[in-house]
Structures are given as structure tokens and as C-alpha cells.
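Quick one: the structure is below, questions incoming.
Heads up, one of the protein chains got dropped from this complex, but the rest are sitting where they should.
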Amino acid sequence: MQEEFNEIFLKYHEIITLGVYGTAIGLMLIGLYAILTKKNLVKIVIGLSIFDAGIHLLFVGIGYVKGGTAPIFSPGYENAGNRMVDPVPQALVLTAIVIGFAVTAVALSLVIRLYKHHNTAKIDQIKSLKW
Amino acid sequence: MVITPIHYIIVPLIAAFAIPLISKIHKELYRIVPGIVMFYNIIISFVLMKEVNEVGYISEIIAGWEAPWGINLIITPFSGFLVSLISVLGFLIWLYQYRFKKVIDVGEIKSYGIMQMLMITGAIGIIITGDIFNLFVFMEIVAITAVSLTSFYRGRDGAEAGFKYLLIGSFASAMVLLAILILYTQVGTLNMAEISERMHLVPQGIKATILILFIVGFGIEAELFPLNGWAPDAYSQAPGPTSAAFAGIVVKAGIYGLIRIIFTLFDIDGAFDFLIIAGLVTMIIAEFSAVKQTNLKRMLAYSSIGQMGLVLIAFGIGTKEAVFAALFLMFNHAIIKSLLFMTGSILMYNSKDKTILSIHGIAKKLPYVSILFAIGSFAIVGLPPFSGFWSKLYILTAAANKEMILLIIAILAVSIVEIVYYFRVVSKLYFAEDTEHIEIFKPSINSLIAMGVLAITIIVIGVYPDLITGYLHNAADMLLDKTSYIKFVLNNNVQIQ
Amino acid sequence: MNIFFLIILIFFSGAILSFIINKIAPKFSGITTFITIAVVVFLFFTQIEINSITQFSLGGIQMQFGVNNYTYIFAILVLGLSLLASLYSIKYMQNNDRLGYFYSNFILTVTGMLGIIFSRDFISFFIFWEIMTWSSYLIVLYNGKHSSKSGMKYMIFSAIGAYAMLTAIVSIKGSYGTFIISDAIQQGAFNFSENIYIPIMLLIGFAVKAALMPLHVWAPNAYSKSPMSFTSIFSGAMSKMGILGMGLVLASVYSQTTNDNTFSVLVLKQVLGWLGGITAVMATIYALIQTDAKKLLAYSSVAQLGYIIVGLSTGTKLGVMAALFLAVIHAVFKGALFMVAGAVEKQVGTTDMTKISGLIRKMPFTFFTALVSIIALAGIPPLGGFVGKWMLYEALITESNNYFLVIVIFFSSTAAFLYSYRFLFGLFLGQEEKETEHVKEAPVTMIIPMVILALILIVTGAYPGILFEPIAHGMHYLGFSDVNWDMSVLVNVWGEESNMAYINLSIGVVFVVVFLFLTIKGYKGTKNVGTKDISTSGEIPTENENLTFQLDFFKPFERAAAPLYKRSMDKIWNDLGNALEAIFDFTRRIYTGNGQTYALFVIIFLVILLIFKNTLFTN
Amino acid sequence: MKKVLVIILLVIIGYFLAETFINIPFGENRIGDINLEKPTAAGYYLSNTTEKSKVANVITAIVVNYRGLDTLGEVTVLFLATTGIASILYRRKEEEENAETERLSLPSSNIVRSGARVLFPTIALLGIYVFIHGHLTPGGGFQGGTIVATGFLLMLISYKGFNTNHNRMVWIESLAGLSFIFLGIWGLISDNTFLGNIPEVGKLNSLISGGLIPLIYIAVGFKVAVELTGILDILLKIKPKK
Partner (left out) sequence: MEDLGLKIFGAILTTILGFVVGMTYGGIVRKLTARVQNRYGPPFYQNFLDLLKLQFKKTNIAHGFMGHMAPVWIIIAAVTVLMFIPILNGHLWFPNLSFHGDLIFLLYMMVFGSLGMALGAGQTGNPNSAIGVTRGLSQMVGYEIPFVLSLVALMIQYKTTSVQDLTQIQHETGVWLAVANPFAFLAALMASLGMFRYSPFDIVGAPAELASGPVSEFGGKYLGTMMSGGAIFSFIKLTLYVHLFLGGAGNPEKTGIIAILIGLGILLIKTFILYMVPVFYGWINPRYRTEQAIRYFWGWPTALGIIGVLWAVY
């Protein structure tokens, strides 16, 4: 099963690369686009999390090693150390995800307050602080 | 039990986690405990500073894994200096805000102390950590606390400022994260020393990209133009002590990040010229915009941005004395701007419409605050015999030694602008007819003590700068030679017994 | 303890002390100031030996203190004047509020000036210069909000000057690696062939304090707005600090002139000279249309400084001597005149000449001082003012051959008669106002300093040599060898002389004869009548109408000289200021309150960096 | 107009990102041989985890032990998010009274409610399982905590009356956080380095193994669960006025 996967991987290497990186970068760009053009605060927050998602996906992506297994020495894999994918990015992405979650939560609470005060969620109407 | 850098982190955390519990015992505890922690920070800092000046470096490794593998905390004279500065400021800010009378209705006062304390902890963490991802984590701690503190007042504008800060701040974290990601794929490690050791392996294009991402990321924290749109709002809307903490502590951490990246990690020379240009633009635009402000704290915010630009210029010159001057300027800016924010926020409380215009002749009602503010503004525009003068002098000398006459002229022209808007305020404070005020909010004695300590420091350093120049020279030298840093971290990282 | 540090320490402690004492007993604050300055004066003239140097280091910078023959002149000037002024201000400032503020800044200003005199290295020079500047700025603000605008103007221009100076200083450090003034001069920092801009920058810095066109805009307001007891120092002594610096720089520039850069030095001389001349003319013609006595004096100070700068610009023996002499004399008579204005203000409550007249009988001593000082100011023989003017003209005609400048100077000094008369007439002559009937002579502690200054003027008129001696030594320090001077004979290079002794002799003889004749003849029958007892074309004015002629005093002259009044420097500077304000207003609009725009900025910045990454970030 | 500008900018950024990542081939092995004298960090972890800290799940080892400080910071961030949201959306007592406090939630049907009541314990159990076995199987404190929180979310949105006991949550949260730190300090005391591990107890791939790592992860799990629940609770309580 592992071997078949490796063959497939080798055959469609470029496409897979394109798939993974393209998806990630695409997500980032979509997120940025939402942040930069959408007027609704909630949509902007959503854009933020899409952007983060893209980065997280990149993290996981670069961690992958051809034909690697999950970095867990569960029974049967005691000495598969050389066939395992890079564990560090996974650990990092865990942290990154949690932080992203926290940021999103704070952002949403801020949105709630802004809406309460301004009775609108349009970012270009919330400009009481300027110059 | 031996005092080690980790205390900077665990003690505040214990306090933070424990405060919700112990504040059930007595209501005052949630105000007092942070103060105790800050004071303990000062003790740590002094012990460590002493040690650093003997040893040169202090490193502590976490979880017993040696440098490249585990996370390690490193204290160089540079970071040690910054950390002690931050700790002292933190304690003073706590002293200033302790028993802060509620003038505007605020959020849960219980959480204020915690967040303030953890923001300072995060800043310290940024400075002392030796691992780049860990730096990112601490940056996030700072960001989240800063945002929630910015929107602490329950007025309408707090939330707005907070949201802007969060929006831009999340950009910063994303950029840094991306940079770390690319960096990891290239060098396969997260330890800063090892990264800078292997940096020469990275191809030029990718290196430049990483550097750019880092610059944008930390530039947002360091209030680089045009990344500083959040700063004026955040400074002006945050509670007074928090604004002081922003100017004195958070920005320093951001600058530290930028400098650490450019000086230690990368070996790109063009970065220095970039620093000069960026700093110049930042300074000019910020100082210009400050002139016509009506909100005092907003004006101070712009001026603080301008000072940061000056710091970047000084770092960009890159010689030993320039770095020394930059450190001196950071020190000055930390104390002076904190003083200004402390006094300025009290003045703002007492102005009817929160503008400079309505604090005419308030000096009669608030003599001490006004004179402290005057001292602060004299110092920040660099008039002798206050400490601001020396840093400006050293920067100019450093620039002159590299024959950068135009740079000198630009800096001085900008300081004339600075004089204009600061002295406008001072003359309004003192020499305008006394308009009747809403009930005067007088600062409590501990706030006065905190501000007085800062003012006295300003004057003493101004009269006798040799008190700290020694430390600063040492720090500058250590910052500039990174080979010894790498060697120390990677080879002989002995634990402190 | 070292005497220099001791003096500085005494000054600072005196400043703090007078601030504290004001809280306890406001009366004694002024006395404290007086005592402090008196102690320092005593220490200075007993303890300090000239040309002694004290080395020390601060902030990693080598510094030197010391007094040389040149600065000694200014030391005398500063200390003497500030001693008298502090004595004067005890009564003058009585029952004002915020006395502690005033006196501590007063002392700080004097400290700054003396520190400038002490310091033989640029850094301490600059430090004291700035202390002087901001403390005087605070005093300018003292009179409340209507003076805050002029204070701001003063501060801005001082800042421009100071920072020009700082630029020069650091670039001296950069090019010659020293902050010590004498070393810098020896290494040719002021040599035009090596670098042209360091001396120029320094000159600009000093020119601001010396109120040279076009940087003089701050002076009239600042002088007239601050308390008179301080203005007598402000205009008398502090402006001389600028002269001190200019003299030093110019002297070394001239002495280091070599053949390859004579031309540039020539240009410098001409430019400075003409600037000084134009300053004198413009200030004079503006002075004579003022209706406020203080404003009038302020403008005339600017004019006098113009003469001094002209003298310096010649760079010849007689010229520099004239400049230094005028500097000292101007300090004396202008100090006296501002004290007079202060006395009138104190007693009457205003110095607006359209409201006051005929104070001569009420305040005779004040009038005497005013008369003597005005004669000196107008440069009419036999008083000291004439000596300075004479030397200036002789220098211009005989030595530097700057003939048309002579005409300009002469025009301004002739026009100076107009405002001199305006001042005397407006305050003291004419019919007595009803409002000023209660007015008494100023208190004695205010009279004494004024009279002392007046006597100094008379004595120096007869024996200018008293001042020539230190000036000659100072000029020797500046590198003018064998300056010849006589106790009372003025000689120019063509050998013509003016013998002040003979002049005074003849004047005295005639005076005695005629005065006795007039006084004795018909003494009994003569009775002094009030100023209302006049025959205006036949009819006697009633008691309560005042016929004194005060408004549009020199209207004919104004009409004749209308072209000169057309464009004033103030307008130009104001336009500049407005333009800058517009720029400031524009820049802050970059920060549109929209968070999304800020995000867009970030992205644009990122993109720009990415595009230029290969040009920007390369090894 | 603005959109066009933004698109252009994004295209440029995308180009440069692509240009960067083209040089980082996907799936390439950058770990290198893990048995070298001085392998890369990842290699070191892969080679030494089993011996040195007796944990099967390398990621857990990294998260909790090698990079324990990150995790501590992470927990702190969550904690701060809770506190921050609490203070941002803080309402004083009198406001509590007059503002209608009942949660914004759809009138959920009977089926949903009974289903939720059935599902909630199982979800909670699953979550607890996940963070108890964090050192053996994929998953761990964060994941488990999140699962538990989803259970609470289910209850919160399906039951109008469902209220979390705020006081108890504070207790759990603080104790969990404190226990994390004190476990770290135990290490500091025992082998003189913060978060130092004591791997002697237990054998690989058994529940009792990896020394302090599982304990820490359990604490993290509790903390995360409670904090996420708290955040959800606060956010749901708010009822924006129309």
C-alpha cells in the first residue's frame, strides 16, 4: 500500500506539488483578498482565518517526506525512524493553529462590540479615529 | 534557589493562573500580586545584569535539551540591558496604575493587572529567547494582550483601535510565521544561533524574501512607516499606563526583534541602508503629522513613532558608536516617553473634550504633573541638561563620522518640528488663562512617586551620563560580534548551577 | 574644589534655592538671586586667574573650562549687568506671582551665559548655550498667554540657530576628531580653503542670537514681551553671546585666510557687512514708528547689533575694536534704557507713549538716566556711544574701504536721532497727563543701578581707554597684534585723531560759562510754570485738555520712506510657516481612519520590497 | 478600482511566493540520516525520542517536552484570549440585570435536544480519551480539549437553559494551568531545568510512560477544554441590540 502510493507520488509529482502549494498559496491569496476588499468586519475576520489556514497548510506540506509515515513509534514501527515525515512542522502548526484560534476569537468579540456601538459592521463607516 | 532567566516567565505565569483563585480570598490581591511580580522581575534583572557583566553571556536550556534541539533562553549584555529596563519600567507603571481611580468606565479591572503583567512578560520573552519560533509565540502573547488592553475602556473608540491593531498585528504574525516556515525549510532548525551559522547556505533570492517577510512582520511592531497605521489609534485609546507600556516596552520588543534578525541572523549589508531610509521616512512623516494633533496622547504617539524612526536610523548607521547611540536613545525614549504618557493621560482625563485646547493653564491645578510633563518634553526634544540631549548628540556624532551631513541636517530639522509641537503644549499648560475644569482628577501619591522617579532619572542621566554609558558600550559591542554569540550558544552552553 | 565647578554649582543651587524660598517667603526670592550673583561676581574677580584651563570628561567627551582674555571682556559685561539687573528686579518684580519661577530661570540664564564664557570646548559650549536659550524662553513666556506666540517664535529661531551650530560641531568632530575649540582652530576647522560650511553654519547659529537679518524676527517681540529687568540682560548681555561666537569664528577665519581663498573671505565680509547694515536700517525705521517704548527699544537693540556685526565684518583692527567697544557700550546703555522703561512701567503701569507724557518732573533720576543713555545711543559726543561710532566709521572709510556701507550706517544712525527723540519726548516731555499726577519716582533700589550705568557712560565718554585696555588684550588673543590705544585719544590709520579730552574740555568750559550766565541773569524774577501754561497761537488751553503731540509722530518721514516699509521680513517668514503648516496637515491625512487602508499599506509595502528585493538586499 | 489594485498586488505576491516555493521541492527529505553524529533537529528528535523520553508519539514529545516552552506560551495565549474577551465584552452587574441575558439560539427541536443529551457524554469521553492517550496515538491535549469543547457547544446551542458553572470553570482552569507550571518546576527542582522530564517510569507504548509528558498533556487538555467552553459561553451570551 505504501509502495503503490510512492509510485503514484513519483508519477504525478509535479501535479501533487502544484496541488499542495497551489492550494496553500491560493488560500492565502483568497484570504488576503477578503481582508483587503470586503467591507463587512465578519468577512474580514473570516479572511484572516482563511489566510492562516493557507499558512498552516503550507506548514504541513513542507513537512511531508516521500513515502514517510506518521512520526509515531507505535508497535510495528519501532525502527522506522528514517521513513517518518518531519515532525517539527506538525508540532509548530499545532501551536500556530491554537494561536490563530485565539486571535479569531478576540477579533470576533471586538466585532461584536463595534457592532453594538456603531450599529454597523462596515469597516469604512467605523472611522471615528483618524488623522 | 538560583535565579535564572526562566523566572522571568514562570513567576508571572504562576501569578496569572493563580490570580483568579486568590482574588476570591481578598479583592485587593488582583491589584497587588502583579506589583510583587514586577518587583521580583527587577530583582532578577539586577542579579542577571551583574552576572552578565562578569560572564558575558548567560544561557538556560529548557527541558534539558541542548541548544540546537531544545529551546534556550539567552541573556547577552544587550538583551540583559533591555530586560532590566523593561522590568524597572514595568514596576513603575504598575506603581503608577495601582489604585488608579476609575475615571472612565472600564472592563473587568481584575483582568487588567493580569494582562498588563503578561504583556510585559511577553516582551521580556521576545528579548531573552534564543529560539525563533518561541519568539513568535511570545510575540503573539504581546499582540493579544495589547489588543485587549487597547480596547479596555468601554468607550466606542477603544474597540475600533483594538480592531485595527488586531488586523495589522495578525498580518505581522502571519508574515513572521511564513518567514519562519521558509527559513525552516532552508536551514532545518529553529535555533537562532544555528540559523545564523547556516545562513550562508541559503540562496540569495530566498534569503532576501525571508528577510523582507521578517522586516514587514517586526516592522509592524516597531512602527515602521507605512506599517504603523494602528499605532496612533492604539496609543491614544489605550489606558494611560498601557500607552506608557506600549511606548516603553512593546515597541522596544519589536525593535529588538528587528535588530536581532538583521544583526544576528542575516548577513545582508543592504539591510542597513534600508534601515536608514525607512527610519528617515518614518521619522519625518510621523513628526510632521504630530504637529496638528489635538489629542495629546495621539500627538505623543506620533512623536514616539518618530523616535523609533530615529532609533532605526542609528542602528542603520551600523558602527559601534551608532549602535551605542541607538541603545542610549532607546533607554531615553523608554523613560521619557513613559513619563510623558503617564502625565499626559492625567492631563487628558482633566480636559473636557479630550483635546489640548481645553487644558489651558491647568498647571495651577496640577502643578506637579505639569512640571513633570515639562521636564519630559524638554528631555524628549533633546535640550541639555536632560538625558535626551546625549543620545541625540551621540547619534549625530556617529553620523558625522560617516560624513552623512544630509542625514544630520534632516534629523535636526525634524527636531525643530518636535520643539514646535511640544513647546506649544507646554506654553498652553502654563501660560494660558485658567479655564474652569470639570472636577479635577488628582493623581494619587504612588503615581506621583512613579513619575518622579522617572523624572529624576532623566535629570541625573542628563547631568552625568557616564552612569550607563559603560553598560551600553558593552552591550553594543556584544550585539555587533555574532560569532562569539554563535560559538557560545552552540558549543559551551553550560547550565548555571 | 575647582573654582569653575564651584561657580556653576553655586548658580544651580541658587536657582533651586530661590525657587524654594519663593514658596516660603516670596519677598526674599529676589534677594537670594542678588546675593547669589554677587557671590559669584566676587569669586570670579578674586579667584579666577585668566588663561587657566581645567580638563575633565563627561559622557566620554573631553571638556575644558577656562577664561581667556577675549572672553574676559564678555565676562565683565555679563556679570556686571546681571548684578545690577538682579538688584533692580528686587523691587521691580515685587508682588508679582510665580516669582520663584522667574528668579530661578533668571539665574539659569546667567549660568548659561557664564558657562558659555567658561567653556573652551564645543560640547559644554552648546550645553550652556541651550540652557541659556530655554531658560530665557521660559522667562519670555512669563507674562502670560499674549506672549506665548512671541516665545514660540523665539524658541523656533533659537532652535534653528542652535542646530545649525550643532551640525557644525559634530562635523568638526567628524572631520578633525576633536571637540576642543582651540585644537579645532589650530587644525584649520575654520579655514575656508578646507571647508566652507562649518564656519558658515556656526555663524548662522550665532547670528540668530545676535539678531542678524533675516533671522532677527524673534527679537523685537521677545525683548518687549519679557519683564524689563530681564530684558536688560536679554538685550544687553545675551545678544552679546552671539557676538562672542561670531568674533571668535570670524577672527580665526580671517587669520587663516590664505591666498587661494581670499575671494570667498571677501564675499563673506561683504555679505556680513551688508546684512548688518540692512539690519540696522530696517530695524531703525521700524523703531521710529513704534508707539510702545519697549518695542521701540527692542527694535533699536536690533539696529545696534547690526552696527556691531558690521564692525566685526570688517575684520580690521579698528573695526573689531569698534565692534567690541560698541558691544560693551550697547550693553550698558541698552541695559539702562530697558531699566528706564521698566521703571516707567512699574510706576505708571504702561509704556505706551500715546498714553504717557511729561514724566520729567515726576521721575527726574529716571529721566537723567534716559537722557544720558539716549545720547550715548545716538552716538552724540561726548559720551561713549560716539567713540564706538567714530571708530566704526573710521574703520569702514580708512581700512576696509566700504564706502557705501558707510552711507547706509550713517543713514540709520541719523534716523536713530528720530526714535531717540521719540523715546525721550514720548515718556518724559510734553504736557503732563491727568492720570499720571500720582506718579512718584521709582524706588531707590531701582534708581541705583540705572544711575550707575549712566555714570559709566559718562566716564567712558571721557576716558574710553578704560574699556580699550581689556578689549586690546582680547583682540591680542584673537590674533590682532599690537593694538595701540590711548586713554582718551582716538586715532585712525591715517593719523587723524579725535581727542576726547579736548572735546570734553571745550564743552565743559562753554557749559559752565553759559549755564552760569543764563541761571544767574534774572534768576529772581523767573518762575517755573506748568506745562499747561503755553500760548498756542494766542489762547491758553484749559486744565483738562492735553495738547501733547504723540500720534503719527514721524508721519512725514513714513510717507517719504514708504518704499522701505513695504516688505517686512515677518511677512516672508509667516508665509513660509503657513506653507509648512499645510504640509504637516497633509502628512497626517495619510492616516485615514480606515483599518483596511492600513492593511493595504502593509501589502503595498510588502510588494514594493519584494519587487526591489534584489537591488535592495544584496551583500 | 480598488479591487483591481488589490488583485494586481496579490498576483505579484503570489508570483513571488511561487518563485520561492519552486525552490523547495515537495516531499523531499530534508531530515537527512537520523543516525548521524550531528543530525538536523528533526532527525535528532526521531532518533532520540524513544530512548531518551520513552514517548511513542514524537510530535507529543516535541510539543510537550522539546518545545515545552512554546506549549506553555500557547496555553497562555488561550488563557489570555479568554481573559481578553471577558474584559472586552464585560458587563457590569446592573447591565447584567437589565440586558436580556438569555442566549441567542435557535429554538431547537426535540430530536436535537435528546440527541445532544445522548451525544454529549460520548463526545466528552472521546475527548478525554484523546488527551489521555496523547503520547501514544495521534492527538493530544489540544485536540482532546477541543473535542470536549465541541460537546459543550452542542449543549449550549441546543439547550437555552444550559449554563456552565462559571465558578467551577475558573477553578479548573487555574488549577490546570498551575499544575502545568508546577510539573515544570518539579523538573526544575529534580534535574535543574524547567520542564525537565523524568522518563524512568513505565515502558514505551504503554499508558504509563514518558514521565511527566502525559500529565502535562492532561492538564493542557483540561485547560483547553475549559477555556474554549468559556470563550463559546461568553460569545454566545452576547445579544446585539437590533
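Note that the chains take the letters A, B, C and D in the order they are written out, and that residue 1 is the start of every chain.
Heads up, the rule we're going with is that contacts are C-beta pairs under 8 Å (C-beta built on N, C-alpha and C of every residue); 3 or more make two chains touch, one makes a residue touch a chain.
Keep in mind that what you see is a predicted model, and the values were worked out from it rather than measured.
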So there's a chain missing from this view; which of the remaining chains does it actually touch? C
In the complete assembly, which of C:Leu58, C:Ile448, C:Val483 or C:Ile503 touches the absent chain? C:Ile503
Just to verify: which one of C:Phe5, C:Tyr197, C:Phe263 or C:Phe410 makes contact with the chain not shown? C:Phe410
The one residue from C:Ala25, C:Ile196, C:Val444 or C:Leu547 touching the chain left out of view is C:Leu547
Determine which one of C:Val39, C:Leu58, C:Ile380 or C:Met569 touches the chain that has been left out. C:Ile380
Please identify, in ascending order, the residues of chain C that touch the omitted chain? 358, 360-361, 364, 371, 375, 378-381, 386, 389-390, 393-394, 397-398, 401, 403-404, 406-407, 410-411, 414-415, 417-418, 420-421, 424-425, 429-432, 492, 494, 496-499, 502-503, 506-507, 510-511, 514-515, 518-519, 521-522, 525-529, 531-537, 547-549, 553-554, 556-557, 559-561
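To be clear about the criterion, only the chains that are shown with their structure count from here on.
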Any chance you could check whether A-B or B-D wins on number of contacting C-beta pairs? B-D
Per the C-alpha centroid definition, the whole-Å distance linking chain B and chain D comes out as 30
Averaging C-alpha coordinates per chain, one finds the centres of chain C and chain D separated by a number of Å equal to 74
Multi-chain contact residues (two or more partners), chain D: 2, 6, 9-10, 13, 16, 24, 30-31, 41-42, 45, 67, 70, 73-74, 77, 80-81, 84-85, 88
Multi-chain contact residues (two or more partners), chain C: 588, 591, 593, 595-596, 599-600, 603-604, 606, 610
Residues of chain A touching chain B in the complex: 35, 41, 44, 48, 51-52, 55, 58-59, 62, 88-89, 92, 95-96, 99, 102-103, 106-107, 110-111, 113-114, 117-118, 126, 128-129, 131
Residue ranges of chain D touching chain B (in the complex, touch as defined): 16, 19-20, 23-24, 30-32, 40-42, 44-45, 65-70, 72-74, 76-77, 79-81, 83-88, 90, 92, 170-171, 173-175, 177-178, 181, 184-185, 187-188, 191-197
Partner chain D, residues of chain C touching it in the complex: 600, 603-604, 606-607, 610-611
